[in-house]
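Of the protein chains in this complex, one is absent; all others appear in place.
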Amino acid sequence: MSTQNPAADVSPKPVAAPPSKKGGMSDLAKAEERLAYLLLLPTLVILFLIAIYPLGSVFYYSTTDRRFASSQATEFVGLDNYQQLLNMTVRELPRQLDEAGQPAVDPDTGEALYARPNEVLITDDGPRYRDVTTFNLLGKRYVLGATDRDFIDATLATIIFTVLSVVLETVLGLGVAMVVNSNFAGRGPLRVLMLLPWAIPTAVSSRMWEFMFDPTRRGFFNVVSQKLGLTDGQVSWLTERAFQLPAMIAIDVWKTTPFMALLLLAGLQLIPSDIYEAADVDGASKFRQFWQLTLPLLRPTMAVALIFRTLDAVRVFDLFQIVLAEKRYSMASFAYYELIKNQKMGYASAASVIIFLLIFIFAVVYMRALGVSDEQ
Amino acid sequence: MNNNILGKIVFYLLVVVVVIYLIFPFYWMLNTSFKSEAQLQMTPATFVPRDPGGTGAIDFTLKNYQAVFQNDTFLRGLLNSLIVAGVTTFIALVVGSFAAFALGKLRFRGKTPSLYLILAMTMFPQVAVLTGLYAVINALRIPAIPAMILSYMIFTLPFTVWVLTSFFRGLPMEIMQSAQVDGATPFQTFRMILLPLTMPALVTTGLLAFIAAWNEYLFALTFTSVEPQSRTVPVAIALFTGQVARQEPFGEIMAASVVVTIPLLILVLIFQNKIIAGLTAGAVKG
Partner (left out) sequence: MKRSKLAVLMSLLLMAMMILAACGGGDDTPTDGDASTGDDAAMTEDDGAMTEDDGAATEDDGAATEDDGAMSGDKQVITVASGAVGAELELAQNAAAMFEEMHPDVEIRLLDSPDLADDRLGLYLQYFETQSSEVDVYQIDTIWPGDLAEHLIDLGPALEEYGETYNISRDDFFPAMVENNTVDGALVALPWFTDAGLLYYRTDLMEKYGYDAPPATWDELTEMAQTIQDGEREEGNQDFSGYVWQGNAYEGLTCDALEWIASFGGGTIVSPEGVITINNDNAVAALETAAGWVGTISPDGVVGMAEEDARSIWQAGNAAFMRNWPYAYSLGNADDSAVAGLFDVSPLPAGPGGSPAAALGGWQLAVSKYSQNPDLASEVAVFLAGPEVQKMRAIDGSLNPTIEALYEDADVLEANPFFGSLFDVFANAVARPSTATAPNYAETSRIFFTNVHEVLTGDTDAQTAVENIELDLEDLTGFEVGQP
């Protein structure tokens, strides 16, 4: 394959390079730089070749009203798509007044009654906001409105999903990696078994989980929760809003902990064991060794693992598409829905660019927080 | 001392809980794959396949597996998936390790931007890239298998580059310098010293990239749509249907996914010594 050619090109060059050694540092540095560019070239060429047009067109279409699979003329709309997607407002909900003009309370519960969100969100002028959620702050109640309720909801869901599942995966993955890396008796089989969830295609494992959450006693969770006396065995788990995200997180953690574990295991393997020997001699406890030796040395691996897990979590698609379908979107399944079912390509592209930016922010934050971006 | 025992108990308990969490869904999949449709409809669901007649006797069916092994698309899909994921991983590892060597161990201008640029290529959701990619592939008339391999580069190559970069960077600079003193060129250092030293990292990265390519569905579905003989496993499984529309052959799907994991398990078994047999302290000191 093409990749062999650059390799063939490259190796003779450095071989020829040593004679110029006497040329001093700058020559050597120049040669090194040339070699670096040469080595980078195949990667960049491949990526540019495949990705530049698709990526470029996503940016381009995000500023148009282009429809997917349609001969309808495409017009440049500037940032309208972004505005429609991101336009939000927070408004205070006034108390409902009773007949006497006093703030009303619920006669049963004694809780304060507030105006319906639509009463403050829908006005004659300005964009039409739909309520995403209401919340209390300093004794007042507010409503968060958005022009595209689904997208804002999908964004919030995706961020919560990403943060929680990545944190859990990292902790669990690190745990599994440490166990497998230790002298623990059952580590051999464990090493193989731990990869199982990652080895099953998401398209299939998601369906299996969906079946485990079946709303009848065919489903594992209904059987077990009923046996424990918690439910009547008829719970429709996946339509319960409060349960949807925890379920998604549980599935994702199950699925991708092996990824984290394997990557961190490789990181652990690269830590020379004599460092620990020295620490043992110093009498440092295992716990201190973990905090002061393992974690710092694992930081670069961790940063990369975190970046790629976060990347996948923010882009999560199969899982939401199969298990929740149109009940609740992730950002990517929202984009899919807008593209395929509504054929709003411009709009879907803008949503994708927002996903891109969100990932970019995460990546930069990790690199800075873990201090690995400043090389050498 | 007491504390130590208690700690051990807690530790093993935790291990057991995590292992159950990771393994149990797979057991459920296995359990389901041995059930007939009538057994799948039983309430409450049974933890081993039982006779639906109410006698409660254990009763396995192999029908699902027979159906899977008689499905030519699926068997062909296994082969296609092996080719696609294998070639993808090979290219991503070779090309990726070149770039990673440059990014991890050589000094040159524009290093950070290059890293971010490579990462940026993979930051879009697949759905968004799909249309443009399909247009390119369609215009260049690339057949399905190379098309999948090329498009999988979008997510495997940045991954291998980044992971390997971080591993290479972690190796002490002295290795390079001592090798250079010995008269080795940077590329020789890379091939003769760096690569062997980071074997576990290479194998791990390759394995993860392989599985990512093996599991991909959306691109594969689109690119193989007019070329059914090139379908990969996830697509073949998605095309499992019942005798009539709307019937979901759940048992067969589960059987197929059990079968799909077997080649991967073999792969892990082959490489598992490589994953773990990493560096000894001596090796690093060179």
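We just call them A and B in the order they show up, numbering each chain from 1.
Keep this in mind: a residue touches a chain if its C-beta (ideal position, glycine included) is under 8 Å from a C-beta of that chain, and two chains touch if they have at least 3 such contacts.
Given the structure is predicted, the values throughout are model-derived calculations rather than measurements.
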Omitted chain's touching partners, listed by label: A, B
Touch with the omitted chain, as defined above, among B:15, B:30, B:87 or B:265: B:87
Touching the absent chain when the full complex is considered, from A:32, A:169 or A:214: A:214
Full-complex contact with the absent chain, from B:7, B:143 or B:172: B:143
Residues from chain A at the interface with the omitted partner, ascending: 1-2, 49, 52-53, 55-57, 59-61, 67-71, 74, 128, 214-218, 222, 232, 234-239, 325-327, 336-337, 340-343, 360, 364
Hidden partner chain, residues of chain B it touches: 36-38, 40-43, 52, 87, 112-113, 116-117, 120, 130-132, 134-135, 138-146, 149, 221-222, 225-228, 230, 238-239, 241-248
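FYI, only the chains that are shown with their structure count from here on.
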Whole-Å gap separating chain A and chain B, where each centre is the average of the chain's CA atoms: 18
Residue ranges of chain B in contact with chain A within the complex: 14-15, 18-19, 21-23, 25-26, 28-29, 32, 40-45, 87, 90-91, 94-96, 98-99, 101-103, 106-109, 111-112, 114, 116-133, 135-136, 150-151, 153-154, 157-159, 161-163, 165-167, 169-171, 183, 185-188, 198, 200-201, 204-205, 207-208, 211, 214-215, 217-218, 233-234, 237-238, 250, 253-254, 256-257, 260-261, 264-265, 268-269, 272, 275-276, 278-281, 284
Of chain A, residues touching chain B in the complex: 1, 3-4, 6-7, 10-11, 13-15, 17-18, 29, 32-33, 35-37, 39-40, 42-44, 46-47, 49-51, 53-58, 68, 172, 175-176, 179-181, 184, 190-205, 207-209, 211-212, 216-220, 222-223, 226-227, 233, 254, 257-259, 262-263, 265-267, 269-270, 272-274, 277, 297, 300-301, 303-304, 307-308, 311, 315, 317-318, 331-332, 335-336, 339, 345, 348-349, 352, 355-356, 359-360, 363, 372-373, 375-376
